[in-house]
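Comments concern the structure below.
Shown here: the complex without one of its protein chains, the others still in place.
Residue numbering begins at 1 within each chain, and the chains themselves are lettered A and B in the order written.
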Amino acid sequence: MRTFVRKLVIALITAWVTITATFILPRLMPGNPIEQLIGKLTGRVTPEEIAAIKAQFGQGLNEPVIVQYWHYLVNLFHGDLGTSITYSPQSVSSVIFGQLWWTLGLIGTATVLSFILGTALGVYFGWTRGARTDLFIPVAGFLQSTPFYVLGTLLVMIFAFRLHWFPFEGSYDATTVSPGWNWAFIASVLRYAQLPLASIVLCSLSGWMIGMRNMMVTTMSEDFVLMAVAKGLPKRKVMWHAARNAVLPQIANLTLAIGLLVSGALIVEQVFSYQGVGGLLVNAVSNLDYPLIQGIFLVITFTVLIMSAVGDVLYVWLDPRTRTATVE
Amino acid sequence: MTTSSNPVLEVSHFNVDYGVGAAAVRAVDNVTFTLERAHVLGVAGESGSGKSTLAYGLTRLLRAPGIITGGDVHLHLGTDADARRMDLLAASEAELRAIRWKHISVVMQSALNALNPVRKIGKEFDEVLKTHNRSMSKSARKDRARELLGLVNLTPDRLERYPHELSGGQRQRVMIAMALALQPELVIMDEPTTALDVVTQREIVAELQKLRQELGFALIFITHDLSLLVELADEIMVMYAGRIVERAPALELYRGPRHPYTLGLMGSFPPLHGERKVMTGIPGSPPNLKDLPGGCAFHPRCPYAMERCTLEDPMLSPIEDGQRTVACWLHDPSVSAAVPVELRRKDAALAGEAG
Partner (left out) sequence: MRRFRLPGTWKVRVGYFLLSIFILFTVIGPWVAPYDPSYTGFTPDLSPSSQHLLGTTLLGQDVMSQLLVGCRETLVVSFVAGVIAVVISIIVGLTAGYVGGKTDEVLSLFIAVFLTLPGLVLLIVIISLFPQGQQANPLVIGSVVALTGWAWGAKVLRAQTLSLRNRDFVEASRIIGERRWRTIFAEIGPNLLPVLASSLVGTVLYAVSVSTVLAFLGLTPITTWNWGTMLYWAFANNAALAGEWWWLAGPCLAIALVGTSLALINFGIDEYINPRLRVGNLSNRERKRAGLSRRPKLGFTPVHRVTPVIGAPVMAGAQTGPEVLATEATASTPAPREDHP
């Protein structure tokens, strides 16, 4: 239970830090980025909009900072993240939620696939360590240490442009299907998602695989695994004894991995011109759309927090030692 | 003792190395013994003398870089009618799997590490019963598990516990109960009580004593505490640097050790009964297997070492009409020097004389 409370505290503090950082950073940064932005915008948008942006970032307001902070929190609580500059007059939240599902779909599928595949391969490679399969480890190292978007680029070059197996950009075939709950659209989405998904899964799978293999090797030197052999259990069951324990640190590392995976996925979206938050972020950054940047940062952080909370629950469920107060 | 002929385990000239080629060290060297059905063999020796290596080597459970480099190990399975003699060193993986736990079970030194931390105790029992007896029903397995816990004085509610929720003594009892689950002919226990406090140690040894009379399994009990063995074991084997240096019926060995190493080993521990003797211990430290001294491996630490001890390695030879065996030149008929009195004692009455 203690672990659980601790995790909760960490999540809450992370949320608070994220929220506060988005408030403070634009006000603190050297060179006054907001001034720059306003200079850039003057003449392009209405004076009211400029006033709204100024107000959002505390320019020319007479309120003390703490009151601004309070207003900011209240707005946030109501889901009000301000108005996007790039997509004006749409609000930041509507812009983000319009794209979020694409990103969540990609990230969610990639996380589940890479975790399951990587862990399963890791079990196998750990069990057969010292055999020829060890040769896959450097290959996995190559995949693991290659940034997602670099692999994505390589995959696009080979499979989309050379071999024409997959479409090279977009998230569905906009010329033939229209979004909605129809089979043609879903099929198109599935087809377009394969290559981006493959580059995320291939890269992150190797990390899971190497981690699991090493944990498997370490666990196999534990007495209880030898004990399982001594009991005359079939190989499959012995492997399970080891794997069931070796997977725990993997799940403990889920938080870190999800952060990396989400970051990577955003960039992969960019490589494949895939619809989603990644594209928004890049646009927002190049247009100095600070409200949108902040909104994306908040939404992404909260996504990561929620996903790692799922991981934490899973961990507690899988490891009985975290559930009891008794110390051994 | 070796003349009766109902053995359960026959080991001859058994060798185990760690590593191969030039880097190899011999951790078990030319070990030969026979274990009779329903007998208890105690194995004692300092840390690093090769006790665990022997135990795991016999069962083919030893991990890399351990390699069995010679000898024979035969296990006698079944009762007299359909008895079968199985060559453990020639057995295939499947054959080994079939006899493991059903005929040989093991109890490891640390019960905490030997139990899967994320499994309930009941599940472990269930799994082992199910694997070896497909026809047993779920409720029958559960009843059997309860019964087994009862044997070691644990309440059945422990089945619902995880290992970390039990005390060290309880865990070790669980391991013992599990080892007896399939009524094997042979149980090997590697220092099952070393991690426990003295009181629990005694309790468990007493329980074992009772159980083996009830159930009649043969037991190899490994420890570095000789005094534990006196009550439990029929015979005691003392190991040094991977070899057997002395073997004798338990009480005789305890009352009258013949090898200086055994004597030292006993001096290292307070005796079970009677007044405390001076704890002399053994001078020096256990040998480096990579660089064993020539001749008798024990001679650098032996207060009685003679010139011959530095030159020739004594063989394990019978003494006192074949009642016991010892590997020491002091007892060789061709050696003229008198055997020191403390290595000649016959019974407890003489103990006082020794000091």
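Before moving on, here are some points about what is shown:
Note that in this section a residue touches a chain if its C-beta (ideal position, glycine included) is under 8 Å from a C-beta of that chain, and two chains touch if they have at least 3 such contacts.
All of these numbers come straight from a predicted model, not from anything done at the bench.
Within the set A:W70, A:W101, A:F142 or A:W317, the residue that contacts the chain not displayed is A:F142. Contact with the undisplayed chain is limited, among A:Q68, A:T86, A:T109 or A:N214, to A:N214. The missing chain, though absent from the display, is touched by one residue of B:A38, B:L89, B:L251 or B:M306; that residue is B:L89. From the set A:V5, A:I66 or A:A131, the residue in touch with the chain omitted from the display is A:A131, counting the whole complex. Annotation for chain A: contacts to the undisplayed chain at residues 9-11, 13-14, 17-18, 21-22, 25-26, 29-31, 33, 36, 129-131, 137-138, 141-142, 144-147, 149-151, 153-154, 156-157, 160-162, 168, 214, 217-218, 220-221, 225-226, 229-230, 238, 255-256, 259-260, 262-264, 266-267, 270-271, 281-282, 285-286, 288, 290, 293-294, 296-297, 300-301, 304-305, 308. Residue-level contact of chain B with the missing chain is found at 13, 15, 19-21, 23, 25-26, 29-30, 56-57, 60-72, 87, 89-90, 93, 96, 243, 292, 294-295, 297, 311-313, 315, 317.
Throughout what follows, only the chains that are shown with their structure count from here on.
Centres computed as Cα averages put chain A at a distance of 55 Å from chain B. Within the complex, the chain B residues that touch chain A are 59, 61, 63, 96-102, 105-106, 108, 110, 112-118, 127-128, 131-132, 162, 164-165. Residues 221-224, 226-234, 237, 241, 244-245, 248, 318-321, 324, 326, 328 of chain A are the ones touching chain B in the complex.
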